[in-house]
Each structure stands twice: as C-alpha cells, then as structure tokens.
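All protein chains but one are shown in place.
== subunit A ==
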Amino acid sequence: MNDGAFRIDRHRFAVEHFSSRLHWRHGLWLALAFFGSFVLAHAQSDTQRIPSAIGTLFIWLPFILKGFGLNLLMSFIAMACATVLGVGLGLLQISHSRWVSLPAWFITHLFRNSPWLVILFMVMFLVPFEMQVPGLGIVRLPDWVKATFAFSLPVMANISEILRGAVNSIPKGQWESAESLAFTRAQTLRWIILPQCIRRAIPPWMNWYALLALATPMASVLGVREAVGNAQAAMEAAGARPEFLLPFYLFLLCLFFAYIYPIALWTRKLERKYVVAN
C-alpha cells in the first residue's frame, strides 16, 4: 500500500478510543426512543376524536421531508463554496508575503471564532435581498441562499486552517528535495505538497461537513423553510398540542442522525485507516 508512506499517528489513541464507542446499534437505540415516544404521546391523548400525534406527524411528513431536502441542498452548496474559498484562503495564509498572509490569517480567525448565528444574522442584514446583475436584471436572493452563504463562511475559515495545518505537517525534506530538483514554490505546492495533503485533510473536512449540515436548521430562525422550521409550522397548524413536541422533535433528531451518523462512522473509519496504514 502506498499509504505506508503517510504518517498520521498523532491522534492515534484519541481515534481508537472514539471509534470503539461509535456503533450502528446507537442508531437503533435512538429509533426505539422515537417509537417509544409515540406510545407515550398516544397514552397522553385521551380522546380518540383528535388525530393522534403519530397520525399528525404522518400527515405532515412530506412537508417536513421537503424542508429536509432544503437542509441537504444548503449543506451541499455551502460546503462546495466553503471548500473552494477555504482552500484559496488557506493558500493565501501560507504565502511568504506578509501582505497576503496577514489579511488571510485575520479573515480565517475572524470567522473561525465567531458564533455561527451571529454570522448568519449579519449576512442576512448586510446582503441585500435583491441585486442588480448586469445582463440578468434584478436577481432576487432568497433567504435560503443568503443563509447558505452565511454557513459557508465559518466552514471556509476552518478549511483554511485545515489546509494550513496539512501543509505544515508535510516533512521539510519534501520541500528540500523538490527545491533541489529545481521545482519552484508553486510547482512544489501543486505537484508534491498538496497531493499529499488531500488524504490528511479528508477526515477533518468530512467532520466539518457534518457540523455544517447540523447547523443548517439555524436558518429556521430567519424563516427559511427547512425541516425544523416546517416541523414547527406543522405543529402550529395541527393545533400546537404539547404532546406533539416529543415525537416531532425526536423525528427530526432521527432524520438528521440517520444522515449524519454514517458520515461520522465513515470519517472515523478513514481516520483509522490512515493511522493503521502507518
């Protein structure tokens, strides 16, 4: 295996510790809790004339899943933007010119260390809801697009740091041997350093995707019609009965869990693979 040459052993113990805890059966426990909550909710609804909580949830299911589709869409687009911008920002950060690296460092740390909700509010109020685009006339920027952009900013900053860290983790000898073979700095980055960084950066990159996907419901605060916002709207429309709360929110939890947990497992597997390969 060519993995043999990659040395990532710093997190070895942390990773092993973690992965021994993560297992598919945890999803089962959650599903059990979910269905258990219906029994509980059913017992609480004393009269048969009103539809049960599970019946209500079932009626509103397409509406909530449609919202979840928007969560996924926002997470994909935001991650794509964050990756492109983050790699660019990371490359600026490792520039040898202080005039380039310092601003890049500042932007990186500004967005890394701000609450996502604050970034979300700021983007919502600072970015106009429509824009004059040459050739296209006035283009409306729906709230979900603005929210997507807002979510991409903190992830961009973290990807910038991932890139910087990965580049710094490549042994100095790689730079030296490239230099002695007459590679320029840009050629060394392009052909020797960055290709080696990709493997190291994939697990943390996936981690940030998971965090990003889990953060998308924040957009509901601003009226974006994603899964959580739609679920709340559905509960409201169905009479806002308190026994809805547990099954509805547990359903949302299961929905996100079912999506994110495989990603988390896969990330751990990759991390471990790189450790074992060493």
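Here is the rule we use: contacts are C-beta pairs under 8 Å (C-beta built on N, C-alpha and C of every residue); 3 or more make two chains touch, one makes a residue touch a chain; residues count from 1.
Throughout what follows, contacts and distances are computed from a predicted model.
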Name under which UniProt lists the unshown chain, selected from "ABC transporter", "Glycine cleavage system H protein", "GntR family transcriptional regulator" or "histidine kinase": "ABC transporter"
Subunit A residues touching the omitted chain (full complex): 1-6, 171, 173-174, 176-183, 187, 191-192, 195-196
